[in-house]
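Note that one protein chain is taken out, while the other chains of the complex remain in position.
Naming follows writing order (A and B), and every chain is counted from residue 1.
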Amino acid sequence: MLLINCPYCEATLPELEFAYAGEAHIDRPADPSALSDEEWRDFLFIRTNARGPHFERWRHIHGCGRFFNAVRDTVSDRFLMTYKAGEARPVLNALEAAE
Amino acid sequence: MTTQRHDFNAQPFLLEELPPVGRFSLRVRPGQREALAAALGLELPTAIGQRSSAGQTEVLCLGPDEWAILTAEAERDALVAAGAAAYAQIPHSLVEVSDREITLRLSGAQALTALTAVCPRDIDAIPVGRGARTLFDSATVLLWRDGPQDFRMDVWRSFLPHVRAILDKITVELKSGL
Partner (left out) sequence: MSRYRIPGMGRVDPAAPVSFTFDGRRYTGLRGDTVASALLANGVHLMGRSFKYHRPRGPVSAGSEEPNALIGTSRGPGRFEPNTRATVQELRQGLVTESQNKFPSLKFDIGAVNDRAYMLFSAGFYYKTFMWPRSFWDKVYEPFIRAAAGLGKSPTEVDPDEYASRYLHTDVLVIGGGASGIAAALVAARSGARVVLVDENAEMGGSLLSDPSVRIDGRGSWAWLAEQLSQLRAAGVRLMTRTTAIGYYHQNFVGLCERLTDHLDQPPHGAPRERMWRVRAEQVVLAQGALEKPLVFDGNDRPGVMLAGSAQTYLNRYGVKVGDCAAVVTSHDSAYYTAFDLVDAGGRVAVIADTRDQVRPDLVEAARRRGIQLLTGHTVTTTYGRLRIKGVRVNPVKGGQVGAGRKIACDTLLMSGGWTPSLHLFSHTKGSLTWDADSRTFLPNHKTEACQIAGAGRGLWGYGPVIEDGVKAGLAAAEALGRTGTAFGAGVEGDRPGTGVSQKELPTDLSAGKAKAFVDYQNDVTAKDIRLAVREGMRSIEHVKRYTTNGMATDQGKMSNINGLMIAADALGKQPPQVGLTTFRPPYTPTSFGAFAGYHKGATFELTRKTPIDPWAEAQGAVFEPVSLWRRAWYFPKGGEDMHAAVARECRATRASVGMFDASTLGKIEVAGPDAVEFMNRMYTNPWTKLAPGRCRYGLLLGEDGFIRDDGVIGRLSQDLFHVTTTTGGAARVLNMMEDYLQTEWPDLNVWLTSTTEQWSTVAVNGPNARKVLEPLVEGLDMSDANFPHMSVAECTVAGLPARLFRISFTGELGFEINVPARHGLALWKAIHEAGRAYDICPYGTESMHVLRAEKGYIIVGQDTDGTVTPQDAGLDWAIGKAKKDFVGKRSLQRPDIVAPNRKQLVGLLTEDGTRLEEGAQIVLDPNQKTPMTMAGHVTSSYDSVALGRPIAMAVITGGHNRMGETVHIPMPNGTIRAKVTSTNFYDPEGERLKA
């Protein structure tokens, strides 16, 4: 069971309070009808499946209820950081250096 | 409804089902929090887990834009009216959930221990006078810490039989002394 820092609660809490919510920074297109079939397919289904740092979403579902973003290393299963929904994607190099 | 008490001397903790109160889920944009608080005559704390109280009304901050409000049943209409009056100026959501939850009170020497049996969060790290939405076994609950060994737990109605059954098992376990 992991420990996850909720950026809204500003507390590090057990994974059981959280739910995974898929890859992060995949914005819903403003006008889906303008997308080609291929572009729409990519939005729906194509994910990075990263080996290493992975940008992903979690929800503090049994806590404050907020969705937020995280960078988790899929090899070590370690959270490099968490940040609020809507914040910019952090730069990886700096994070990895800090790890 | 009368308060159900389970009070034996040898009990490791006292478990009470508290009578109904007015409960509300309040949502408002953070930028309008202060204005709404003034309109409702309440303090709406900004830190998640923080509480405030005024008279018989208690507020617990659950999220950046979410508060649980408990009031005396007699005061619920006034709160609803205040919300309705402010709505046009300060859009918000004030939903009554008085019947959604039932409050259990756990107090006594081993109340904290009883909670640590099934709550994954570090319950002892919740300061007295604060609260949290968290997990009790597989039920989401609002936990209010009123004293070192004094807690209230708001449980969704349909989860109550399970929560009580687990607490009964914990009681038997703690009574055994092992």
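As a convention for this text, a contact is a pair of C-beta atoms (placed from the backbone, for glycine too) under 8 Å apart; a residue touches a chain by one contact, two chains touch by 3 or more.
No experiment lies behind these values; they were computed from the predicted model shown.
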Query = Who touches the missing chain here, B:Glu16, B:Glu75, B:Glu96 or B:Asp150?
reply = B:Glu96
Ask   = If the missing chain were put back, which residues of chain B would it touch?
value = 1, 20, 25, 27, 29, 65, 91-93, 95-101, 113, 116-120, 122, 124-125, 137-139, 156-159, 161-162, 165-166, 169-170, 172-173, 175-178
Query = Which chain A residues would touch the chain omitted from the figure, given the whole complex?
reply = 1-3, 14, 19, 21, 27-28, 31-33, 35, 37, 40-41, 44, 57, 59, 61, 65-67, 76-78, 85-86
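Note that only the chains that are shown with their structure count from here on.
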Inquiry  = From the mean C-alpha coordinate of chain A to that of chain B, what's the distance rounded to whole Å?
reply    = 30
Request  = Mind listing the chain A positions that touch chain B in their complex?
outcome  = 1, 8-11, 13-14, 16-17, 61-66
Request  = Using the touch definition up top, name the residues of chain B that touch chain A in the complex.
outcome  = 48-49, 62-64, 66, 120-121, 132-135, 140
